[in-house]
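The other protein chains are all here in position, but one chain of the complex has been omitted.
Presenting chain A:
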Amino acid sequence: MSSSFSVLRVGISFVMMCIFYMSAVDSLPELSPQKFFSTLQPGKATLAYFCQADFPSTSVFLEELNEADKPLQDYGISVTKVNCVTEETSRYCGSEKNLMKAYLFRGHILLREFPTDTLFDVDAIVAHVLFALLFNEVKYITTLGDLQNTENALKGKANIAFSYVRAIGTPEHRAVMEAAFVYGTTYQFVLTTEIALLQSIGTEDIEYAHLYFFHCKPVLDLTQQCRRTLMEQSLTTLNIHRFIKTMEAPLLTEVAEDPQQVSTVHLQLGLPLVFIVSQQATYEADRTTAEWVAWRLLGKAGVLLLLRDSLEVDFPQNANVVFKRAEEGVPVEFLVLNNIDLIVSRVESNMHIEEMHEDEDNDIEGPDMDIQDDEVAETVYRDRKRQLPLELTVELTEETFNATVTASDSIVLFYAGWQAVSMAFLQSYIDVAIKLKGTSTMLLTRVNCADWSHVCAKQNVTEFPVVKMYKEGENPVSYAGMLGTEDLLKFIQLNRISCPANITSVQEAEEYLSGKLHKDLVSYSSVSVLGLFSPTMTTAKEEFTEAGNYLKGCVITGIYSEEDVLTLSNKYAVTLPALLLARHKEGKIESISLANVHAQEIVQIITNASLEIFPEITVENLPTYLRLQKPLLILFSDGSINPQHKKAILTLLKEKHLDSLTPCWLNLKNTPVGRGILQAYFDTLPPLPLLAVVNLHSGGQVFAFPSDQAITEQNLLLWLKKLEAGLESHIKILPAQKWKPPLPAYDFLSMMDAATSQHPTRKVPECIKETDVQENDKEQPEDKSAIRNERTGTLRTKHWNRSNWFEEAKKQFRHDNKELCSKAS
């Protein structure tokens, strides 16, 4: 819906732009009097301004005249400036006094002369000129008698467009005259500036210009009054045009086809259609109703009688009204509206929206602050009605919390029902519960901190979500991994064994290193770590144990410190204390000496060792590799990596050519978001595979390996050398802009100011606002306060239809009530 509105908007602004464009072209032709009169063509109207060249006081008028040139030309009226400075004289040049006048000619005949002060602006010029030319088409009246006479004279013959404008030369007057120019031959235009006349025909709100359509043509009985339809929109050329078009359209059309397909002039004019559903049995009554509705909605909507019996489309049985909006692609609405007022109010409320949309064009186009732009909040909200199998996890309360977590090993998710991030994670948590169903000794539980804030506070949980593991005899451990199913599952699984696990025999140690001991777990941990200590190395063992504890849930660690530990240290050629690192995927075992290394360093060693040398980069593991703070060398691949490419890079790695980089590859099949990255780098998706160096940490340059070269060791090495030497130019520099507020906020302070200073919010001049808000420095949002402030006014109405359905419903309810009351009384 909004899209088609914007189409409408674009359309309107296009029209406006054309007008502006045309009026803004170069200046008027300047002629001498003699030349001027020789150019006058019979029947053609010309507005001429006679003046002394560069007479200073006339310049403002000239500007306006200049601007009026184009619109007048559209009506076939040319505008000319006649210079009287030259030797020749004309009676129009005449005296000093005459310099202030403009003359309207048709051919050589002088129609009117205008003192320049009546032509104070473009609107006035166009209005006056057309008024003079359309003397016959537009009847100017001053009394009610005149109006009645005209009305009587035209009964049975023609319809009347009667308008009241506050003064001649106003923009409204111009709009009426422009309409008269087009429709003057079809309808009798009647114009007045007398308020009394307007009042006498019963208009309440007399401050504004009005246009009535008098339906005199169908009136055959002279004693009968012509029906009147008031145009409710403001008097602009476009609105009058639209209004008159609808007056011309048939009052009521009968159709027997799918309402979705029906189109009338109303739709083209941006007005909705109202179908009154009729059945054969009630046809007469329905038609009367429909006519009645049609009169009420004349100028606001098209009314059609939909003959249901011959209709092949299916629609709700009880619907008696079908409402079709003007916007394309909006499905029709089937309504049950039991009285005419409801139908009318339905249309009027819809019009209200439309008008507001039009109004917006005048304002600065404001983004909607009420539209959710937080992806997590929005997705969680959209998913709110889905029933999660929450029963797979145990809900804990103040009463049950302590008993539960002490009775069994438990994972507790602390979340808050209103907090989007924790609710998003709750879904992954439930997925973990589904995967672990019946297999885990670990109890999966959850606490809604919105209900049990004291429980959460006691567990030191003051933000959400938090996952903690409670194991008997141990301090609770906070989970610090990715908030997703896979990582949490890994954490839970790896926590099934104690870390470090105590290995008791050489054979067990070998099984441990080969991955046989924890067969089911090795898939969760890329490495298994075994600490080797002689039984006397207590400090070293403690340090290692501490590190193992710290890494609990991330890496499998084990410890071996039996008497025969030398068997192992000899086998792996390492001096004690040491650790052995088994990479299961690659089937390799590395050894690292641990002499005088503290727990923290051990953690660091193990963490670094568990990094792969040429990893497939994924959403989950990127942060770990970013920590290395090196530029990334990424091989983008659509599917698994080409072994040759892999080999080339591994060779370069081995030869230490890639030490300053983090080489990795990205599989678009596993990580489709990689396409988004490629698009950011190349604008269009390049052919794959593709190699790029991304310097994230300093400068943000992206370099692409030439796509016409094969990815071989030599080419790559050469390219990297050139790159290092600064000989390659980057294809892109990643934007370094800060993350600013995506949208402004409501500026309540200014609204409060505006309210106290009695200024209407809409028209607060910016300068005032800025000075009184800007007490402090200038970098903060207030400098936009005034604009924002103004915008909020429009924002409210803009989303009227979206957020105000309730109001709307209330309104209808009130209508219903009114109906009830009047029936009761």
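Here, contacts are C-beta pairs under 8 Å (C-beta built on N, C-alpha and C of every residue); 3 or more make two chains touch, one makes a residue touch a chain; residues count from 1.
Criterion: contacts and distances are computed from a predicted model.
Among the names given as "FAD-dependent oxidoreductase domain-containing protein 2", "Histidine-containing phosphotransfer protein", "proline--tRNA ligase" or "Large ribosomal subunit protein mL46", UniProt records the absent chain under the name "FAD-dependent oxidoreductase domain-containing protein 2". Of the candidate positions A:S163, A:N320, A:T445 or A:T485, contact with the hidden chain is made by A:T485.
The missing chain, though absent from the display, is touched by one residue of A:A407, A:L628, A:V673 or A:A710; that residue is A:V673. Here one chain is not drawn; of A:L28, A:A424 or A:L494, the residue touching it is A:A424. Residue-wise, the contact with the chain that is not shown comes from A:R382, picked out of A:H108, A:R382, A:K654 or A:K722. Listed residues A:P29, A:P615 or A:G700: the one in touch with the omitted chain is A:G700. Residues of chain A that touch the chain left out of the display are 2, 364-383, 386, 397-398, 416-421, 424-425, 427-428, 431, 449-454, 462-464, 480-487, 619-620, 622-624, 626, 632, 634, 671-681, 683-685, 694, 696, 700, 734-749, 751-752, 776-777, 779-782, 784, 787, 792, 795-796, 803, 806-807.
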